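One protein chain omitted, others in place.
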Amino acid sequence: MSHQAPAQSHAAHAHDSHHGGGHHDAGFWRTYIFSTDHKVIGIQYGVTSLLFLFFGFALMLAMRWQIAYPGKPMPVVGALLEGVLGPIAAGGVMTPDLYNTFGAMHGTIMVFLGVVPLGFAAFGNYLVPLQIGAIDMAFPRINMASFWSFLIGGMVMFVSFFIPGGAAQGGWTSYSPLATSIPTDGQTWWILAMVLIITSSLLGSVNFIATVIQLRAPGMTWMRMPFFTWAQFVTAFILLLAFPPLEAAAVMQLMDKVFHASFYLPTGLLIGGQLADISGGGSPLLWQHLFWFLAHPEVYVLILPAIGMVGEILANNTRKPLFGYRSLVYSVLAVGFISFIVWAHHMYLTGMGTRISTFFQTTTLIISIPSVIILTCLFLSLWGGSIRFNSAMLFALAFLPMFGIGGLTGLPLGFNFSDLLLHDSYYVIAHFHYVVAPGTIFALFAGVYFWFPKMSGRKMNEWLGKIHFAGSFVFMNLVFFPMFAQGVAGMSRRMSDGGVSYMLNDMTADVLGRLPKEVVEANIGISTAAFLLGVAQIPFIINFFWSIFRGEKVTSNNPWDATTLEWQTPTPPPHGNFDKPIKVYRGPYEYSVPGAARDYLPQNEPNRS
Amino acid sequence: MTDQNAHHGNHGIKGYLLVFFGLIIGTIITVAAWKVHLPTLFLTVLVALIIATVKASMVAAWFMHLANEQRMIYAILGLTFFFFLGMMLLTVWAYGDAPKIHLP
Partner (left out) sequence: MDIPYTVLPRRDTGLYNAKLGIWLFLASEVMLFGALFSAYILLRVGSYPGVWPHGILNVPVGTLNTMVLICSSVTVVLAWAALKANDFAKYRKIQLVTVLCALAFVCIKSYEYYDKFTHYEVVMKDGRVIDGHLVRKEGGGQVVNGRKQPPEFIVLHGVEFPAEMKAAGMAKIPLLEAIEKKSGHHAEHKEFRVAWSDTTRVQNYGPWHNTYLAIYFTLTALHALHVIGGAAVIFWIWGPGAAMWKTDPERYTNRVEVSGLFWHFVDLVWIFLFPILYLL
């Protein structure tokens, strides 16, 4: 996008962009496709992950149709699915196999190809070097390799829909022996794609950590780093150390699947009533341990960059320093640390012993302390601020209660006795979606609105942004809030008919384990809300593309009057980022400093002597 | 840089060769201990793992220069080692704590 830079009115700035444009010598391919520039890679990640988010959402809409109207042909897309996927979507009806495929791939795509790449890789790549005053990442070529590994992984994941038998059906958790014994190749493709994605995140996280440790500008001490950079730093450590065990687990599942080993297949395993022809001796729990050793910290990979962005946007739009910056930093560090020793709270139902359950229950509740500190500090940052209610701020503000609901409803899942009831019910679905969908995704939207002017040189349309916000906020809650009730009423997740086969039609003798009619019928309302949630994204899509070309041009490099270093560069930043040597003199959030001439003091503004 | 060069001069090379012979001897002891068949499996495992740990520490301390490294590296490796132990011990504990099922 840097080709738009010379159009800027700012003379000095146009000059610098042109200077940075020396990079254009490298030609179109090296500048925009195989680029080693962290900003281009960030945008590449952003575009790819937004597409995957959209795709994952579409999968979910198809599933929601099946949940609301089980066995009825899907309108409009039914014929298309039958044409593309074949008998698995016969007659435009979603078969249970297809439902399982979509369910597994919705989770996988949303987590590994949508939210993490957008929050961590896209925003992180674009912003972290800028925020610490570096000219690029520490290892630009490894950065490029990271993106391409991710993209190929995503492609493999996507292509697996079209292989015979379709994509993986074992859920995003891919529990063995189920995932191993489904007789199609989808799971093998899933594993291969995951290995590529894990490689990508490994390369990315090494790069982020090295960049933050080595390339901070003079004066950028640890406690002057913007909160977002801190969150990214901790996230990178989680990715670095939690992902390899999943890689090991995936390799072992690949051995099971392709070489007929028995890592996760126990002796005496029956598949379809037949004794499986395997050597046996494996442990299904081994997969669960290694999977959740990654997948629980992964939750914090999803949420920490979002929290970081919300922190930046709140401070800027309240024109106040973040409340308790140090507490926030230490809490994020604590969350990152403790997140490694809570994983087995996903496994209470596996017959774990009482002592180990108590251990994981205790650590799980301990991790809620720093989480609550973070949320409290963010709430208190609003106190006494003169808040600017722009689109970015609205999403950031909405993040706070949404994440609060998601977090608090997690407590009953952390206690093993209440989890035994709620495990694998719609309550769990509602809980983690509140954390990730209205939580993280709202923060990501806020980030898009907030940093769009820096990336493109144009602001997004406020009016469309507010419509987008209102629609998203209302329908997001209409989708997920009723699910709490459904879950408490006993509705299980992963049922391809939305619970109809368990519906209590009349008061028969066999009431136990049945669902009241109202609970099942709530599916129709939820699915309608989900569809309307999709409609509510249309203003965003229009706004995004319209603003790239027609949006209101920014008149300064710092349109939000922000303090952090990414706003002290030309817009958009050229290759090499800064037009002058950067030196940092102050903390990241010096807003409304008493006695100062303006209500903000950029980090690189020298102290008056 | 000059003092570092001096540090890795002839003295350093002698050290590397000593470690090398230490590793070879360690390997021989490991195999020998296996050959003599110690009375219990526990003892066999213990001896083998102790020797392996000593050998690994020698490689890490001298060949990888961890004996004299920057604080940042220690911090990163300390964190990694803690999580590694957590993963291994908690998994094994979870396994050992599971109620035993008695098959007929």
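A few remarks follow.
Going by the order they are written in, the chains are A and B; count residues from 1 in each one.
Basically, a residue touches a chain if its C-beta (ideal position, glycine included) is under 8 Å from a C-beta of that chain, and two chains touch if they have at least 3 such contacts.
This one's a predicted model, so the numbers in the text were calculated from it and none came from an experiment.
The missing chain, though absent from the display, is touched by one residue of A:G56, A:P177 or A:G282; that residue is A:G282. Contact residues of chain B toward the unshown chain are 4-5, 8-9, 12-13, 16-17, 19-20, 23-24, 27, 30-31, 34, 41, 44-45, 48-49, 51-52, 55-56, 59-60, 62-64, 70-73, 76-77, 79-81, 83-84, 87-88, 91-92, 95-96.
Although one chain is not drawn, its touching partners on chain A can still be listed: residues 134-136, 138-140, 142, 202, 205-207, 209-210, 213-215, 240-245, 247-249, 251-252, 255, 259-263, 267, 278-283, 286, 289-290, 293, 575-576.
Here is the rule we use: only the chains that are shown with their structure count from here on.
Chain geometry summary: the mean Cα position of chain A and that of chain B are 38 Å apart. Of all residues in chain B, only 72, 79-80, 83, 86-87, 90-91, 93-99 touch chain A in the complex they form.
Those residues of chain A whose C-beta lies close enough to touch chain B in the complex are 213, 237, 241-242, 245, 283, 285-286, 289, 293, 340-341, 344, 347, 351-356, 359.
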